[in-house]
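With one protein chain withheld, the remaining protein chains of the complex are depicted in position.
After this line comes subunit A, so read on.
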Amino acid sequence: MANIPSELVAAFRGAARPLTSEEAAGLLPVLASVLERCETAWPGVRLAPATFAAHLGQHTPAGEPPAQALAALHCEDLYLALAAVEGQRAALDALESTVLLPAGRAVRRVEDSEAFVDEVLQLTRLRLLVEEGDRAPRLTEYAGRGPLRRWAEAVSLGIALSLKRRPERTTALDDAVLAADLGAADPELEHIRHRYRPAFRAAFAEALAGLSPRDRNLLRLGLVQGLGVESLGALHQVHASTVSRWMAKAREALLEHTREGLARRLALNTSQLDSLLRVLNGSLEVSLASLLKKD
């Protein structure tokens, strides 16, 4: 281990926030052991110790004592990432076998074909290692907060999904589609639709804004993106039936507030509102959908 400890600290300090002298003193052995661990982990991969120390300094969060912050980082992975960006052969090999190949397995879930996986992995390599215009190689953004393997798996999944995405799906994402789930057109409300459309739209937008972000996102993901309650349950770590209860409540609130907003805008008194609502009856829910879909 041919390096002078004080240089390490200096490099680290140069990149991170100013350190107290106790912090600097406590850092010495930590940095040295991190370095040793990293060098053992990747045989044949060698970074200039000061360079890596500076890199670590950059990625150590400022909020806590540096030694503690370092312990939480995936230092070996940071080491590999930096070496790979530098273009070291051994690092690239290690990246290939420990990071990209497992990522290929996750990509296989998007489409189970060799050609597709190869294409995605090739694009991932480009994205991770090569500059794009004024953008640095993506791997430089890896901050060591989670395993490199998972991080790269996510990047390659993102690439795979964007390859698969149908072009028409990238448009028409506004909330007008939100109510698509709610049903078909209702001829009874045809003329109301024409007369009161602006009021409806305003009331709906207001009601939507009144929901909590969670409920809004649930409705959008569920209704616009067509995700099932199981998936949404996984997202929120609750049982599917809880999700469907949440969604039912959110839909109910959305409709109820739309009704209220509509009544207010059309300046209807209670009995007028009652009779309008009687006309709309159960079909309001249905009609909102078609109203919004048309716009």
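Going forward, a residue touches a chain if its C-beta (ideal position, glycine included) is under 8 Å from a C-beta of that chain, and two chains touch if they have at least 3 such contacts; residues count from 1.
Everything below uses one rule, namely that contacts and distances are computed from a predicted model.
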Protein name, per the UniProt record, of whichever chain is missing from view ("ATPase", "Protein kinase domain-containing protein", "Sulfate ABC transporter permease subunit CysW" or "Methylenetetrahydrofolate reductase"): "Protein kinase domain-containing protein"
Residues from subunit A at the interface with the omitted partner, ascending: 40-41, 43, 74, 76-77, 97-98, 101-102, 104-106, 108-110, 112, 146-151, 153-155, 157-158, 160-161, 164-165, 169-170, 173-174, 181, 183-184, 186-187, 213-214, 216-217, 220-221, 224-232, 234-237, 239-242, 244-245, 248-249, 281-283, 285-286
